[in-house]
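Missing here is one protein chain; the remaining ones are kept as they sit in the complex.
So, chain A:
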Amino acid sequence: MAYQVSVFLENKIGHFERVTGILKDVGVNIRAITLSHTTQGWGILNLLVNNPEKAKEALTEKGVSATLREIAVFAMGDIPGGLDELLKKIAAAGINFTNAYGRNIEIGVMAYLAVDVEDIEGAEEKIKAAGLQLVPDDEVYGLKDS
């Protein structure tokens, strides 16, 4: 399964930009993001990038709280009902998740859904048992044409 980079961010001007600046300097490409915030003045930034290890290392070196989190990435049709069909399968497999975000791959043909699941290890077996297909890591990172 693939990894996203999770970053602890205070909700202050310039903090997000500091992260993207560091990634730019080391030539890391961002493929998808979500930013969640709490009412307490901070939030978590999730990044899907082409090289998670390199991104985490660069951020940590600059003193940013960053970590790698394993995620499940599924493919779906880029058509009406595509997401619905995928979610029904995920639900039927008994997998709960806390965060999810999408990325278009080819207009009218295919998109990805990245899912931050509870109990990532147990989820892997459930995915297999339900016959769901995970997108291979190199395709998630965009290292290989899908």
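Brief remarks follow.
The rule we apply is simple: contacts are C-beta pairs under 8 Å (C-beta built on N, C-alpha and C of every residue); 3 or more make two chains touch, one makes a residue touch a chain; residues count from 1.
FYI, contacts and distances are computed from a predicted model.
Think of the chain that is not pictured: of "High-affinity branched-chain amino acid transport ATP-binding protein", "Ethanolamine ammonia-lyase small subunit", "Nucleoside ABC transporter membrane protein" or "Phenylacetate-coenzyme A ligase", UniProt labels it "Phenylacetate-coenzyme A ligase". From the options A:G63, A:G108 or A:G131, the residue with contact to the chain not on display is A:G63. The residue from A:A2, A:I44, A:L113 or A:V140 that touches the chain not shown here is A:I44. Touch with the hidden chain on the side of chain A covers residues 4, 6-10, 15, 36, 38, 40-42, 44, 46, 60-61, 63-67, 69, 98-99.
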